[in-house]
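Take a look at this one; I'll ask things after.
Removed: one protein chain of the complex. Kept in place: all other protein chains.
Moving on to chain A:
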Amino acid sequence: MFPSTRSLIGAGKRLRVPMPIRALSTPSQSNAPSTETTTTPPQAKLEPTPTPTATTNAEQPSELRVKEWSERLGAFGEHARLPRSVQALYLRPLRRKAEYGLPVCDLQLRSYSVQNLEFFADFAIRAAYYLNLPVSGPVPLPRITERWTVTRSNFVHKKSKENFERITLRRLIQIKDGNPQAVQAWLAFLRKHAFYGVGMKANVWESESLGMIPRDARLLDRSDPLTPVTDAGKALDASLSDIQKTVGPHLAQFGQRHDNTAKESIFDSLDSERFAERKNL
């Protein structure tokens, strides 16, 4: 894996900064020359003394840079495996399977940059997995393209113009038959870790069983507030009086105006003197 010219202390020092555990695991490589074996091994493993590292760094060629992620991960995986949750970051996001497929929440992400949007959509899906929420998406929705044509100059020169555009990219993430509280927690988590340049919009639906009395009606029913009525029709009947009370004043406004109601019928007015006079003419 490692080239033979590289010393172990150098590797240990380089890897010590991001992850101290690696410094312990890497010196088990046996193919490197034992330049540092003269120094005390435990000291070299934990905290290399400054003098030998300085010499070895000078010997090192400049081509030894930080390797690619896959290589580093592979090298690491030979000795110890990453925690599953960390390793999952290098793989496609895991998903729960929806049992009923009833949509509970629609989350729309919007951004002007693809990278931010894709990253955050991925983040949202991973978060949903750990909250036990079945997710479908991200569905790429149609882009919104806005274009403006403006005159280049601030005065006259009408024929010289310039075009500008702003493309809004959208992704739809749908949660299916999840627990409403878990959905709220998911949304709160996303809001807490909101990514720059990415907007969010969520539609949340809640469903209630038909047999239960509606929550509002239950609140209005003063006599026995917590008794569930087992029939939807009965629930409506129970809330009827309250509805009538609230709607009553509005319904009273309907109908004819008081000053407009005629006292006598149309035939009486036709037979009246004014019309009779005209008839005789």
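As a convention for this text, a contact is a pair of C-beta atoms (placed from the backbone, for glycine too) under 8 Å apart; a residue touches a chain by one contact, two chains touch by 3 or more; residues count from 1.
Simple rule for what comes next: contacts and distances are computed from a predicted model.
The listed options are "Palmitoyltransferase", "E2 ubiquitin-conjugating enzyme", "37S ribosomal protein MRP2" or "N-alpha-acetyltransferase 30", and the UniProt record of the chain not shown names that protein "37S ribosomal protein MRP2". The hidden chain makes contact, of the residues A:G101, A:P180 or A:G197, with A:G197. For the chain left out of this panel, the touching residue among A:Q108, A:T168 or A:Q184 is A:T168. Of the listed residues A:S85, A:N154, A:T246 or A:S265, the one in contact with the hidden chain in the full complex is A:N154.
Only one of A:Y112, A:Y130 or A:W205 touches the chain withheld from this view, namely A:Y112. Touch with the hidden chain on the side of chain A covers residues 112-113, 146-148, 150-154, 162-168, 197, 257, 259.
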